[in-house]
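Below you'll find the structure I mean.
Apart from one protein chain that is not included, each protein chain of the complex appears where it belongs.
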Amino acid sequence: MAEKVGVYVCHCGSNIAGKVDVEDVAKWAGEKVKDVAVSRDYKFMCSSLGQKLVEDDIREQGLTRVVVAACSPHLHEKTFRRACSNAGLNPYLMEMTNIREHCSWVHKDRAAATEKARSLVSASIERVKFQEPLEPMFVDVNRATLVIGGGIAGLQATLELADAGYPVYLVERQPSIGGHMAQFDKTFPTLDCSACILTPKMSEVGQHENVTLLTYAELEEVSGSVGNFKVRIRQKARHVVFDDCTGCGICVEKCPRKVLDTEFEAGMGNRKAIYMPFPQAVPRVPVIDTESCIWFERQKCRACEKLCPTNAIDFDQEDEMIEIEVGNIIMATGWDAFDTRKIPQYGYGRLANVYTSLEFERLCNAAGPTNGKIVLRDGKTEPKSVAIVHCVGSRDERHNPYCSGICCMASLKLGHLVLEKTDAEVYSFYIDMRTNQKNYEEFYQRLLGEGMRFVRGKVAEVTDAARKPSEQGKLIVQCEDTLVGRQQRFPVDMVILMGAIEPQVDAREMGLKCGISCSMEGWYTERHPKLDPVATMTDGIFVAGACQGPKDIPASVAQGAAAAARVAGMITKGKVMIEPIVASIDEEGCSGCRICNNLCPYNAIEYDAEAKVSRVITALCKGCGTCVSACPAGAIRGAHFSDRQIFAEIQGALWDAWQPRGGASEEAEAVPVSAP
Amino acid sequence: MSETAVTKGKLAIYWAASCGGCEISLLGIDTKILDVAEAFDVVFCPCIADGKVRDMEKMQDGEIDVCLFNGGIRTSEQEYMARLMRKKSKVLIAFGSCASEGCIPGLGNLHNRDAIFEDSYQETASTDNPDRVRPQAATRVDEGTLHLPVFYDTLKTLDQTVPVDYYLPGCPPESPRIWEAIEAIVAGKLPPAGSVIGEHTTVCDSCPRTRDEKKIKAFKRTWEVIPDEETCLLEQGLVCCGPATRAGCGALCPAVNSPCIGCYGPNEGVEDYGARLMSALASVIDSEDPEEIDQIIEQGIPDPVGTFYRFSLAASYLRRSKQAVADGNGSSAAAADVR
Amino acid sequence: MKYAYYPGCSLEAGSAAYDKSVRAVLEQLGVELDELDDWNCCGATEYFSQNELVATSVIARNLALVDGEHDQLVAPCAACFLNLKKTDKLLSEQPVMKGKVDEALAAGGLSYRPGRVRVRHLLDMLYTDIGQEAIRAKVVQPLNGLRVAPYYGCQIVRPLNGFDNPEYPMKMDEMFEWLGAEVVDYPVKAHCCGGHMTQISEPEAFELIRRLLQSADEYQADVILCMCPMCQLNLDAYQGRVNGHFGTSFKLPIVFFTQLLGVALGIEMKKLGFGKELVSAEPVIRSKLDGSSVGAAT
Partner (left out) sequence: MSDQKFEPKIVGFLCNWCSYRAADLAGSARIMHAPNVRIIRVMCSGRVDPSFVLKALSMGADGVMIAGCHPGECHYLEQNYKAMRRFGMLQHTLRGLGVEDKRVQLVWASAAEGQRLADAIDQLVADVRELGPLQWAGNWEENGERLQALEDIVKEHEEAMEVTA
């Protein structure tokens, strides 16, 4: 029996109708395309009235298939599937045609766009006729969640979930949680003490009964899918037995080997070979840095072992693999700082008193190497003038084209700290001041009032080449002051480079482990930039904080909480729907050639040696269809993307190019065969 | 069987562009041919008995019960005969690979008529043809005009020419399969029209070799290796078409340590045999480096069309090469002003 | 390795030391240079702004003269390099201009397809193609103890070619580290030498020259290394006038980098064109190095 297809062409206001003659497309489909019972155009198909149009036609006209030509199925496929469902039509008998993103929005010529829309609609009509009713599948959601990254975003997500009563595994690669926020002295614009607001959260996480904290640990492998992920984590050897250590710190105190701390102290201070990154570290269990430990270097010392009151030191400890099962994963892996050496004309690494912003954060931190005293590298001289250079590696096509977002506010904060703690003049060299969150502009105004000097211009270079006596011994910041319209030279004692916020160097690699993608820069891609900012294309994997793009603390916290809320929703629901788009093998057609067997990365195909056939384990299948197209016998079927459906779609797309193949049928009659 | 045949049916066997192997295979049913003779009058079979086209023309439409038609359609005469036999037969069976999918003659579709003639009537070592004489459809002689069938640019399968009721694949179809088909016809137990009379699985199903997961680092040609007799030939790098080829032969080639070359055509439901096979083989290439992949393919499969479409080029989606279209004397003229 | 060679006019006159040292050094390194037959002016700094079409055509002629045996053209003069490179880029990007230039070339029986010839600066060629290993292997007189200030000028990294950092080039610094010299990382290595400003406004030019000399002096350089005839001329020839103008007493020898590279390779100083510079370089070089092995290879 022929199908009765309903075709609905959306105007989307003028979004589609402005470039595609929607009336014409609808009329054409109704009159010229076979099996189309109803064809309409409508202002907004996604409106309740538009949906009702579809529902009524299904009920009244007995439509057996529906085509909605509107926007991307990624936006409204669910909407129209629901409408079909409501009217009693299996939702998988509906097909969406993308004539907005793929057509009206990207083509200039109205005639060409209309012609393309016709082809796309035709393709959908031909396809939908071969679509089959499918029933969605449901799987249980494991109540545990894995949070990767113990910075402020990860901490927030962890606490939200743990407080709601759900188990959380928090994995952090550093010896302590806290992230970059732990390095800061103050936070903008409130000037809260960073440690004062962070450490309570850290200890709460450390003590929470629902939190399993895995610090000094790395994500190794993720398998499974939403609801049921299996995760392998490498617990790096601390060389300190976690359960035996009381955190007394004697080992650290007695360790004879001092090394430069390039991580937490950003190279501004030292630590020991056995160390906790900072006093408020959570957990309060030190690690031995085997690269600088004397014992590991030349089998001598063992001072820590001798002095440990609980015998917690274990030089033979090895990395350990931990396997956990979780229902959802939140990636909160944070950011990394731009290497300011890449801009040599700013002199970092060459001119002593050029600092990175992180170095300076440590310098003015009360718990930092100078106890918060702002001094030059000589350790004693207080600067009389400080220049803060914005956009170092940001908004620069040679490095990162994007705006790092937080540096304007961070430099105001640093400027304030300099003004507060010293008598120095502070110059801020900016391209544009970006202070567009709550109370940010007010903070800018406050700094203007406090006497911070603002120079609008991109700094050309920082040099020690003095041109006049007043510049002798100074760092000279050369800059075109674009408000004055003149090249200016500013001799200062100290320069702070506000380096760009960059993705973690291994962000891409980490994303691949979880099956999520990155932008070209390396930021994780959210499912929708506006409407779905913490979900990813992979169900069950969420992102929070600066791993998704440069973000300040309030935004990171908000995202951590948002991701947790999404996860909590999944857990509360208990079950998650899985699209029934899976492969299946026709056992009669399968000859057991085993071509398909190792094509599945999820091991969803098993071989039955006795019956000599391969089978798809439906629960493991993710529906990519690779085995379907590999089966030489044509015995594997891909639901919702079957060969027949796609062939029909191709035929429909080429409706204006295709002509019946010559040969059989009509023509046999055309040429007379001589009569007897 | 004889009890079912109350009145004798009429059977015709015709050959078009083919080699005659199908007839030999038909005779291979051995003494059962007597049962066939009991059930049918063979009204037309130029291969084994004299018969006149004119006699066929005189028959009533549909008078012949079954026609086994082997061979593809390459000339106007063959096309005429295909139409004639269609008209006169109740059941028309594309008999063998040539009629079903073009087979070896179909590889002529890599070239067009001019190129084929150039080769056949000019380039072969034994040819001496200084005047560049070519077959002509019409030649005037003193006595009048002599006609030869027109040689087409493209070979077509039988069903590209006339509607076909059933297909019997194989080059040639194996005798037992022919017998099974005849039994089915006589018993009236035929599958739905348009079907292939045969199995719905592939050669691997009847191949006793042990099979494992597949990873191919290099494709080998038969002269390069003496294959192990126990394990899957494909796993040994040989391009064995068994996984993509309809069962029915009993895996005769693998049984003698030689890879399947695919004469039984695609499995049930598959339209383009070569596409399936190349997709399957490519999928298990063990490399993720595009250059290496190209190298594996180019070194291991020097003649891809001949490998994947040895029997089915004429029945494939593309049917013929672009050169055959572009340089053709016949169709190229038409091709030039399309669109 | 075989390169087409475009010496440019400076190397035939004021900067003969450069030409001499380039040829001596490359011979020592086993690199073959085939001087373009019948090359013409590169248009220098000004021609492009006078008449772009004529300038482009004149320069394109040189590119067209590179025969089929060569696909790389080496120019030691920074201005020649820039003009040749710029012309090649311009021809590939501006079809209208290219059409006209083609016509001009055709009148002389020549033709040029943009991109056929890769224009290289000598420093790039030495640094990238010959490389650290080969150069180090030939050093017989390490420059230990000699403080050198590499000076790049403005033209070598333009149009942006990825060879070196355009804001703060370092390749010559690295090369002289291979040779054992103490390289001073002074901040003005890519600042302006004044160019033709000496002809237009001496005070401005002198100020620019002074900055370079002063910075190198502050960093206690023994010698400034140039790769551009104009730079070398300005810093060397005007040094006395600059001293007079500002009351300073700079006495910094200014040599071409190939001259000092030649010293490291053991080539005799007179074969490298030393002695043509106004502030004599030989005494400081001999005094800092172990004088006995200078020129030992020849």
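Of note:
Lettered A, B and C in written order, each chain numbered from 1.
By definition in this document, a residue touches a chain if its C-beta (ideal position, glycine included) is under 8 Å from a C-beta of that chain, and two chains touch if they have at least 3 such contacts.
Fair warning: this is a prediction, and the values are worked out from it, not measured in the lab.
Put simply, the missing chain touches A, B once the whole complex is considered.
The chain omitted from view is touched by exactly one of A:43, A:82 or A:107, namely A:107.
The chain that is not drawn here is touched, among residues B:149, B:163 or B:176, by B:149.
The chain not displayed touches chain B at residues 53-54, 57, 76-77, 79-80, 110, 137-138, 147, 149-150, 152-154, 156, 160, 271-272, 274-276, 278-279, 281-283, 285, 287-288, 290, 293-294, 297-298, 301, 303-306, 308, 316-326, 330-331, 333-335, 337-339. Residues 72-74, 98, 100-103, 105-109, 112-113, 115-116, 119-120, 123, 508, 512, 515, 517-520, 525, 537-538, 581, 599, 601, 622-626, 628-630, 638, 641, 643, 646-647, 649-651, 653-654, 656-659, 661-663, 671-675 of chain A touch the missing chain (whole complex, contact as defined above).
Assume only the chains that are shown with their structure count from here on.
If you draw each protein chain as a dot and join the dots that touch, you get a simple line with two loose ends.
Relative to the centroid of every protein C-alpha atom shown, the closest chain centre, again from C-alpha atoms, is found for A. In this assembly, the C-alpha centroid of chain A lies 55 Å from the C-alpha centroid of chain B. In whole angstrom, the spacing between the mean C-alpha positions of chain A and chain C is 48.
Computed from the mean C-alpha positions, the centre of chain B lies at a distance of 73 Å from the centre of chain C. Those residues of chain A in touch with two or more other chains do not exist in this structure. Residue ranges of chain A in contact with chain C, taken from their complex: 343-345, 347, 350, 461, 463-465, 467. Per the touch definition, chain B reaches chain A in the complex via residues 57-60, 80, 83-84, 86-87, 156, 159-164, 200-205, 211-215, 232, 234, 242-244, 247, 266-270, 276-277, 279-280, 283-284. Chain C makes touch with chain A in their complex at residues 165, 167-168, 170, 185-188, 191, 211, 214-215, 218.
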